[in-house]
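Here the complex is missing a single protein chain, while all its other protein chains stay put.
Right, chain A next:
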Amino acid sequence: MATQAKKTQVSMKVNGVEVEGLVEPRTLLVHFIRENLQLTGTHIGCETTHCGACTVDLDGRSVKSCTVFAVQADGSEIITIEGIANADGTLSALQEGFRMMHGLQCGFCTPGMITRAHRLLQENPNPSEEEIRFGIAGNLCRCTGYQNIVKAIQYAAAKINGTEYQEAAE
């Protein structure tokens, strides 16, 4: 039988703030974020690496925080939905896009969608509709049918690039 694993100290930068905590090695990053840091915007949907509701940005990669141990993230930089708004507290282009285009209904998938879309737009500032759909394939939404989520991301891309958002003809 394993001797009870000792707790270890982890530290990381979350939304620009240095944080620390004492965790068991088996503590999942999502639980560290929600319970230790009390940042409950990151959601737990499936716990099985399928739904993407727990997506956060870890050192420039979108990851499902239900499938990463907090100890693996020791020393890393993390962005959660709470870190997405502009520094002055106004809505970022992505948040505004989700609002303007009705990119959410119940809102459960939204934190994961927005943090994923954040990384997608960093890597590909001007994605096609197909690239957006492929890029958010790891995030499930049970309400919207994705149509308005795609539009929300297109809206944000246009705003970031300083162009006018043109809704495609149906």
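By definition in this document, contacts are C-beta pairs under 8 Å (C-beta built on N, C-alpha and C of every residue); 3 or more make two chains touch, one makes a residue touch a chain; residues count from 1.
Following the convention adopted for this analysis, contacts and distances are computed from a predicted model.
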Assign the chain not included in the display its UniProt protein name, restricting the answer to "Fe-S cluster assembly protein SufD", "Cytochrome C", "Xanthine dehydrogenase family protein subunit M" or "ABC transporter".
-> "Xanthine dehydrogenase family protein subunit M"
Residue, one of A:Met12, A:Leu39, A:Val68 or A:Leu94, that touches the chain absent here | A:Val68
Touching the hidden chain in the full complex, which residues of chain A are there? Just list them.
-> 2, 4-6, 8, 24-26, 28, 47-50, 52, 55, 61-64, 66-69, 71-72, 74, 116, 120, 134-138
